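Note that one protein chain is taken out, while the other chains of the complex remain in position.
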Amino acid sequence: MQHQTIAPDALDRIRADFPELAEQVQGHALAYLDTGATALRPTPVLDAERVFAQTRTAAVHRGAHTLAALATVAYEEARERIAAFVGADADEVSWTQNATDALNMIGLSLARAQRGPHEQLVDLGPGDVIVTTEAEHHANLLPWQDLAAATGATLRIIPVDDDGVWTADDARAAIDERTRVVAFAHVGNVTGLVAPVAEVVAAARAVGALTVLDACQSAPHIALDLHALDVDAAAFSSHKMLGPGGVGVLYLRRALGLALPPARTGGSMITTVTLEGAEWMPPPQRFEAGTQAVTQVVGLAAATEYLDAVGLDAIAAHEHALGQRLVDGLATIDGIRIVGPQPGQERAGLASIVVDGVHAHDVGQLLDAQGVAARVGHHCAQPLHRRLGVAATTRASTYLYTTEAEVDRFLDAVSGVRAYFGVGR
Amino acid sequence: MQHQTIAPDALDRIRADFPELAEQVQGHALAYLDTGATALRPTPVLDAERVFAQTRTAAVHRGAHTLAALATVAYEEARERIAAFVGADADEVSWTQNATDALNMIGLSLARAQRGPHEQLVDLGPGDVIVTTEAEHHANLLPWQDLAAATGATLRIIPVDDDGVWTADDARAAIDERTRVVAFAHVGNVTGLVAPVAEVVAAARAVGALTVLDACQSAPHIALDLHALDVDAAAFSSHKMLGPGGVGVLYLRRALGLALPPARTGGSMITTVTLEGAEWMPPPQRFEAGTQAVTQVVGLAAATEYLDAVGLDAIAAHEHALGQRLVDGLATIDGIRIVGPQPGQERAGLASIVVDGVHAHDVGQLLDAQGVAARVGHHCAQPLHRRLGVAATTRASTYLYTTEAEVDRFLDAVSGVRAYFGVGR
Amino acid sequence: MSGLDELYQQIILDHAKARHGEGALSADAAHAERFERNPTCGDEIRLRIAIDGAHVDAVGWEGQGCSISQASASIVGQDVPGLTREDAQLRVDAMRRMLRTRGEHDDADLDLLGDASAFEGVAKFPMRVKCAMLPWVALEDTLRQVTARD
Partner (left out) sequence: MSGLDELYQQIILDHAKARHGEGALSADAAHAERFERNPTCGDEIRLRIAIDGAHVDAVGWEGQGCSISQASASIVGQDVPGLTREDAQLRVDAMRRMLRTRGEHDDADLDLLGDASAFEGVAKFPMRVKCAMLPWVALEDTLRQVTARD
């Protein structure tokens, strides 16, 4: 089905761009399987940032001198690049601190819109409903709790099954006439579940609800076309896609961006300011109060170039194969419970597990002692873990630089966990 | 009065750390006099960022593996370093996107505090008063307009005189029993005025009002001791003090931080999350939702080390001398109006001017043609400019790397402006 | 000619002082009016037109800003009255080609633009393009308003 992938020699060349992959951990070569938390940074991205910082540091959209003009051009070209990367127009893409900030920005802007006098696109009050799922990252749950509390609306949750999976039918059952906002993750950061976007968007559209896509775990890994997905808003983070930290991306469909008031105000986002009030610029500037992370935005643009050069389809195919290898391997190990889609079903290139009788922290420690960096904990998804009946899971996640050998080291190390802790003998 | 300054050979060594100073602009060596907008970045800071990015990229406060642990330690050590740099404790310092975000965070948190159920430190409602000045940057004006609109409180403005100057008496006249918040810039970004902090804080304390210090133009330039200044909150930006963009610093006095709810919510700032609600961590994490700009925080720590190595007192003395040279020189040029404190009075190392008969944009263009990078426009202070009766001013601002020769090039270029545009002949 | 002198050609400096059309049309006498502002530098203009059938009868404006935007307004005030609405729009288009598309304009555009062709050098100063375009953008909007009403 997916033919084109990353060839072995291409993989070697890619890995050479990531110096951190050569680090030693506890006397072993690092096997970095924690991209789901944050991705490593390739040298070309760091070079782009450094060159910019050393030759183009200047205020953008504020100065008239030559360096300021050159910096502004580079900054706006970066915006165009990043917008194109996810199938959006440049004026639909604003920068935030991180994806969490972007999701909060949507919630806070919607709350502010209720207070007027701005054009009110979405009515939110008692009786109105905001829908999200039980599997969400806290970043895509708490802002909606806050929005509900601020407006009197109700937060309704799409439930998951015993594996942490929800379906289009579950979503349709939760969305009704009073639904105003539907927010969900494109790819689950714990489960690896790929959401039925088209079905959810159709159900939301049918009742006139806005759709908000948490694209944190999709934008880095699969070719994204936000216009084709037809969502109203989306959020993702630079640091999960080879870019620097400190940059989140807020996508707002043009009409929504024009209708929403800003959540934060200050310099660079206004046209006229008096002592009494201010008029805001149109998007994207409206949502970018204050000096932005210009060097980092340029770095993110370089990251999207890097990803495009490898090819998103090849990356997706590579990770798909690694994801299957992960779950297939895990399925052969005794006393392991795989969270999310089960072996044979579609999933992203990550897997979270419960090791019967051993706490995830202890699992992580044993992996770490063998140089395998995986993530243990609740992965910012406590409600999901509560539903699964566990405090924490262990997650391995892959990216374009991950090898089969690294996946195998994870599987090997997991195989030894229960014996080490004297469980299940 | 100020004895220790930056010696000529030390200045040469400093300048060698800033590659951008060697850039050519319009066929001339760059004279960078726009630090007030953003500072240049020295190589040691860029090196610190790069080393960290290539060897310590990992999720902080989330992972258990070795790299995550090392990254977390470096990140928290950076926080201690930066807190110490401004005379604060580490748990009083949180990261934001920029200073604008930090100021909005205070306003949004205060607004949220009114909605309960959190402990209410500051009552804000109709009849209550928020005080700020007519000379503020939009970042320290608009969030207070928003807070007033959200709570029904009144925003009262400390007026400035014809030069853009306000005094302790002006502040005392504006602060009354109903005043709940007093927000003001430590150093004016247009005027270079140094605010009478002690007097304003005393007046605010006397009526139980919170004080918020916009330290954007002071933290980079003078030794700051926030505990000694006794303000309740403060904000400044990494990019104005040799650090990378994308990091703002929010200082909240411990008691205030503990009392305030967060403006944004998500991962890494909670203890327990259910589908119904969340419990927040104590400060500083409470105000840091989502993945922070870890590499940049480490870069900012390196920047504070760089500044400390040169010595804040030496930097302040150096800039003091340059500031005096600027205004003294400007005072000898015909048809120039100096904004802010007049020659002979105390001011920071920056100066903004109006050239009679020539629009600031045209002034800036003529400067740029000679390689002099100054800032023209309203500097995000439209109300101040309206009060001064001009649409825009031209600002030269200095830093530790600025030379007298660069100041003189600015003065020379300004001398020629009116002749070029055929004014005043 | 240095870059700067290309930007500030004498004809531009002259227009910046001449300010043709400033205050030339009252709100009552106008058929359409538009306020435009360049948020970066604060340049602003309120431009009005009066229409006589297919023709622009009169143009008036008030505003403040740098010499580029003021000179540009003066040229609009001098050259646009008397043109057909269509020709006025053609000039807007030619200005945009000259300033925004880096060399895609041709000699015919320059001929068409008359005094406004003096802004050719502005294309090299991207931060000033908006200044030069400001009155033309306002003009375009007023033309659109009257067309919408036809």
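Going in written order, the chains are labelled A, B and C, and every chain counts its residues from 1.
In the analysis below, contacts are C-beta pairs under 8 Å (C-beta built on N, C-alpha and C of every residue); 3 or more make two chains touch, one makes a residue touch a chain.
Everything quoted here is computed from the prediction, not taken from an experiment.
The chain we do not see here touches A, B in the full complex.
Note that of A:His378, A:Arg395 or A:Arg409, the residue touching the chain absent from this view is A:His378. Considering the full assembly, A:His359 is the residue among A:Arg15, A:Arg178, A:His359 or A:Arg387 that touches the omitted chain. Residue B:Thr72 is the one among B:Thr5, B:Thr72, B:Thr179 or B:Gln382 that touches the chain missing from this view.
What subunit A contributes to its contact with the hidden chain is residues 26, 358-362, 365-366, 369, 376-378, 382, 385, 391-392, 420-422.
Listed here are the subunit B residues that touch the chain not shown: 61-64, 68-69, 72-73, 270-272, 281.
Just so we're on the same page, only the chains that are shown with their structure count from here on.
The distance from the centre of subunit A to the centre of subunit C, each centre being the mean of the chain's C-alpha atoms, comes to 46 Å.
Centre to centre, using the average C-alpha position, subunit A and subunit B are separated by 31 Å.
One inter-chain figure worth recording: subunit B and subunit C are separated by 38 Å, centre to centre, where each centre is the mean of the chain's CA atoms. Within subunit B, contacts with two or more other chains are made by residues 26, 361, 365, 376-377, 382.
Shared contact sites, meaning residues of subunit C that touch two or more other chains, fall at 40-41, 125, 128.
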